[in-house]
Structures are given as C-alpha cells and as structure tokens.
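All protein chains but one are shown at their positions in the complex.
Chain lettering (A and B) follows the sequence in which the chains are written, and residue indices restart at 1 in each chain.
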Amino acid sequence: MSTDTRFYAPLGSVTLGQIARLTGAELHGDEQSLISDVAALSNCTARDIAFFESDGRAKPILNHEPGALVVNEDGRHLVPDDVPVLVAKLPRYVHGQIARAMFQPWHLMPASEQARLPPPAIHESAIIQSGAVVSNGAAIGAGTVVGSNAVIGPGVQIGRHCVIGAGATVFCALLGDHVSLLSGARIGEAGFGVMSGPSGAEDAPHFGRVILQDHVTIGANSCIDRGVFGDTIVGERTKVDNLCQIAHNVVLGRSVVVAAFGGISGSVRVGDGSLLGGRVGIADHVSVGEGVSLAASAGLFRDVAAGETWGGTPAKPIRQWMREVAWLQKQANPKKPG
Amino acid sequence: MSTDTRFYAPLGSVTLGQIARLTGAELHGDEQSLISDVAALSNCTARDIAFFESDGRAKPILNHEPGALVVNEDGRHLVPDDVPVLVAKLPRYVHGQIARAMFQPWHLMPASEQARLPPPAIHESAIIQSGAVVSNGAAIGAGTVVGSNAVIGPGVQIGRHCVIGAGATVFCALLGDHVSLLSGARIGEAGFGVMSGPSGAEDAPHFGRVILQDHVTIGANSCIDRGVFGDTIVGERTKVDNLCQIAHNVVLGRSVVVAAFGGISGSVRVGDGSLLGGRVGIADHVSVGEGVSLAASAGLFRDVAAGETWGGTPAKPIRQWMREVAWLQKQANPKKPG
Partner (left out) sequence: MSTDTRFYAPLGSVTLGQIARLTGAELHGDEQSLISDVAALSNCTARDIAFFESDGRAKPILNHEPGALVVNEDGRHLVPDDVPVLVAKLPRYVHGQIARAMFQPWHLMPASEQARLPPPAIHESAIIQSGAVVSNGAAIGAGTVVGSNAVIGPGVQIGRHCVIGAGATVFCALLGDHVSLLSGARIGEAGFGVMSGPSGAEDAPHFGRVILQDHVTIGANSCIDRGVFGDTIVGERTKVDNLCQIAHNVVLGRSVVVAAFGGISGSVRVGDGSLLGGRVGIADHVSVGEGVSLAASAGLFRDVAAGETWGGTPAKPIRQWMREVAWLQKQANPKKPG
C-alpha cells in the first residue's frame, strides 16, 4: 500500500516520536523510526502505520511486518513484541490524525499549492466544454468529451473516447478507455465512515482511489466513493444505472449490471456478470459470486454463491422467497375466491 | 416567526383589503389592518397571516393572537371572533398567493436586484475554487473551501473550516463550523408540497431555511429541503450519507447517523444519537426518540420511543420482526432439511 501522490499531497514523513507528541498516544518503540505512509492493517508494510481496534481477543492479521500500529490498551498484548505500537483510546481516530498530518487531498489545497502540479495533459482531439474545470496533474485522452461544468480533480487520469457528463465531478480516480459518466455522477468522494473522536462522531479520512475500467458506464447522479486506503474498483464493461451508491472499497467484477437505486455497502465483492435489479441493497463486507441474480428490491445480508438467484428482504434463494410470499398470501386470505 | 430577509426579499407589507382584492377572498375584518409577514398557524403572531384548512370540527391551535387567518367556510366559526379572517375555498393556495406577494427568494431575482445586497464577505483564508459562484449577501468563514462550480446563494452564511464539495448548491441556509457538504449536495431547495389550486396541483411556496450545525456532514447528491415557514435543522455532528433525502421542517438531533438512501419525510423528529441503516424511510410527522436504531430497509410509520431498535416494513420492534421472518420461513418451507 502506498498513497497515490497524484491525489494526495505528501506533507513529509514523520518519526514515531513526532506522532506520539502530535496525538498524545503512548509510544512503545524507537522515537526515531520514520513512518512515510499510512495503510490498512492487512496491507501495512515496514514504511506504513496502521491501526488495530481490538476486542482483546482476536490477533491482528498482518500480511507484512508493519512500521508501527496504533492500538487500544486491550489490543496491545496481541501485537507481536517486535512491532512498535502507539497505545491510544481511539486508535482509528488517532490514525486519522496521523494520516492527515502526512497527506492532504490536492483538491482541498489552495490554488497556489495546486500550481506546483503540472498543467493538465489534454489530448488535442479531446473536447472540453464550456465551464468544465480540468485541474492540474490531470490527463484527458484522445477523443474524450468533458461536458459543460464538469469538474476533473487534480491528478485524475481519464483514457480515450470517454464521455464525462455535464456537471459530473471526478476526484482521486483512474478511468480507462470508453468510460461514460452521465450527468451529475460523483466519482471519488470520501466514503461514509463515521468514527468516534474525543468530541463525538468524526468522518474517517479517505486516502484511496476509484478505478473505473474500460467500457464502464456510471448513471446520472450515481456515486462511487473512493477507498479508505485501497481502491474502489468497477470492472470492465460493468454498467451502473442512475442514482446508485457504490461505497468505499467495493470491488465489482466485469459486466456486472446494477439497476437504479442499487446500494452497495463498503467492501462488498460482486463477481463477474452478476445482475442486480432495481433498488437492490447489499450490506457491507458481503461477497456475491459470479453470475448471481438479485431480484428487484432485494436486501442482501449474506454471501451468495456463484450462479444463484436471490430475492426478498432479508434476501434468500428466490424459490424459497416466492414460496413464502405465496404461502402467506394463501394462508392470510383463505376465502379469497380468485 | 419572521421570514429571514437575507434569503427572501421583502416586497412590502399589505393591508387586509389589498389581500382581499388580490385573492378574491371574503374579508371579515379591518380593511386597513397591515400584515407584514407570513407564518404557519402555530407560530402566527399579530404581524403575520396564516391559514387554517378545517374539517369543520377541530379548532385551530393558536399560540399567539394572529394578524389574520385565511380559512375555508367550514373553519370560519372555529376561529375566535376577534381574529380577522379571509374566507376562501383553498386557504393554503390563497395563503401562498399572499406570501408570494410579500416575499420573493433573492436567488430567483434578477442580477440588478441582487446587486442591492452587499457583496459576499469571504474570509481571506477561504478558498473559492474555479467556477464557484458566491452570491451577494453571503458570508464564507476562515479556512473554508468552496469547491469548483459550487453555488452559494444570496445571504447564505457558512462558518469556518467548512468544505463545500464541487458542484454542490446551497440556498436559504446557515452552516456552522466544520460542516462538510460532499459534491452535488443540494441544501435549501423548496420542499415537496403539492397543494390544490384552482387549476389543479400547485407547488407550495417555501419561506423557511436550513440550519446545519457544527461538524455536520452531508453526503454526495443528498438533499436537505428548507422549511415551509420554519427551519429544517440538522444537529451537531450528525452525519448523512450519499443520496439521502431530508424533507422540509425535519429536525435531526445531534450525532444522528443516516446511511445511504435514507428518506426522512416532512416534519419528522429524530432524537440525538439515533442510527438509521441504509434505505430507511420515515413517514411524515413521525417522532423518533434518542438512541433509536432502525435496521436497514426499515419503513417506519409510527413513533418510536428512546433506545428502541426497530426493523421491517411497516417497521416494528426488531425482535418481533425477526420472529415473524423466522416463523414465516419455517412454516412456508416445512420440508426444508437445512
């Protein structure tokens, strides 16, 4: 994991000692150790700092040796002894403080700072319509149309033959070729992460990206949030209708179809070729296999294996759901002639 | 109740006689009496005119002596004798006519009129990005970022260290400090009020405001409508996800969490610290206590007491709902082995 500096201005590495002083966390480790990036626990490497909010039982799952971890008191004894830790009451909040001290989204920085980025690289065959804003560091490929009053944030890379609808906004994102965003689509906003801070609810800062692969279409006024640390990914030829919500760190496979009002919560996986009817909702961290069909209005709270068709709220296999609907109708209306 | 002239240009006081001539209503009162403002029935004072659409039975609930009331024939005898009345077939429509004769939203007036307002007061440390429009009479506090192509309407007051996302629009609103609006958020539009006019359905005009207290976050493409006469209020540190709808005159308490596709109908109250899962809907005038949890997809049509957890559509206490779901599944699938 490394934060993409096309989207996030690096404010400089920090030592563990500096972090301890900034946050008030209790350091167990070398004051001079240098941290140069932030990451989620599972992707944390020697240069990164991550956080671990523990219930005091499960050990942290570490795929690499982390540079340091912010942990709560309950979790401290679960961290391997050789890993530097910063002990804090609100590890996620403290980690956000550290991240903000190390990176800031370019699009929130003043024009004088954004001026340090190279001017946008716009292909001569691209069409930039009236009132559209293309920020420094961005690139627009051949034959792409950026509609009126659309906003392309700093560092955003857009491929060839894309259409960015009027009034759409794109931040912290990489778009392939032949991508279409309809008017008012919102790509790369910070996701919805409410965390506890010392004064109450706080927004979790986001340092990830959105990846829209070739031939992806995103409907009018739909929202694809960027990842907290990693990426939100929409696979090749996946088609998303109007007024859909794709949350942070979701991965949609190829040729997935999401009808209007689809709501995909954080970190959900949807396999290639799955079809989501109108107003389908999927709870966070659920995994949906390839070629799954979810009936309109389904509310899914469990994993679904490849090839299955589910419906209802809470969703279940479609035949079971239809049997329940029919049985209830029959039982509750015993005298109904027709 | 007094209409906020930062948002609504006062077109001048009117006499009851002028009102009668404008609307064709039948006046019972002093032709020379001067009316200087409009209000809802419960907030109507001696300077205001309100309306009372009566079924002929319940008396109007008046907290003050009103300047005048527009009433239908059925309601006339229920109004105290000393209150001037204008009798009309469509009191709400007639009241809207009067209101429009007395006030007009500044943001719908020509530039030559808006030029009468003072230029916007923008703190020197605020960042106004490319294409953003900040109207006359508005104020932008220290350290606030107004994103590209955002629109800040006349008279809007925005505090310190706020972020207004790209393409967001804000009208008739007061924002505290550290408020974040994500891209495409719509703050202060007129709410959805369909009333009967002489030629069919008419939009009820809106003369209220939106108040977003400190540390409020409103997600991308979410909508917070302004009050009809009073305010729509979102309490401190309340966090609203993308694609939510908060209707006119809603009051959300502090640290309320509203997940994506949340829909809060007119005049609903939600207590501090309540949690609304994804796609929760609440019918108008419902009151939700403090610390309530509503499960994802719940459709709530009744009041809920503090601390309870409800789910389902129509929503009921969560255990009851889960019992029904489980019972139905068991009964309808008697031979299911697993």
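Here is the rule we go by: a residue touches a chain if its C-beta (ideal position, glycine included) is under 8 Å from a C-beta of that chain, and two chains touch if they have at least 3 such contacts.
As the structure is a computational prediction, the values presented were derived from the model and not from experiment.
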Q) With respect to the chain omitted from the figure, which of A:248, A:279 or A:316 is a touching residue? A) A:279
Q: Would you mind spotting which of B:11, B:46, B:115 or B:194 touches the chain that isn't drawn?
A: B:194
Q. Who touches the missing chain here, A:108, A:138, A:152 or A:166?
A. A:166
Q | Selected from B:5, B:63, B:125 or B:320 as touching the chain missing from the view | A | B:320
Q: By the contact definition given up top, give the residues of subunit B that touch the hidden chain.
A: 107-111, 131, 133, 135, 149, 151, 153, 167, 169, 171, 184, 186, 189-190, 192, 194, 199-203, 221, 223, 225, 243, 245, 247, 261, 263, 265, 279, 281, 283, 299, 301, 313-314, 316, 320, 323-324, 326-328, 331
Q | Absent chain, residues of subunit A that touch it | A | 127, 129-131, 145, 147-149, 163, 165-167, 180, 182-184, 215, 217, 219-221, 236-239, 241-243, 254-255, 257, 259-261, 278-279, 296-297, 313, 325, 328-329, 331-333, 336
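Basically, only the chains that are shown with their structure count from here on.
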Q. Rounded to the nearest 5 degrees, what is the angle of the rotation that puts subunit A onto subunit B, matching CA atoms?
A. 120
Q: Could you grab the centroid distance between subunit A and subunit B? Build each centroid from C-alpha atoms only and quote it in angstrom.
A: 31
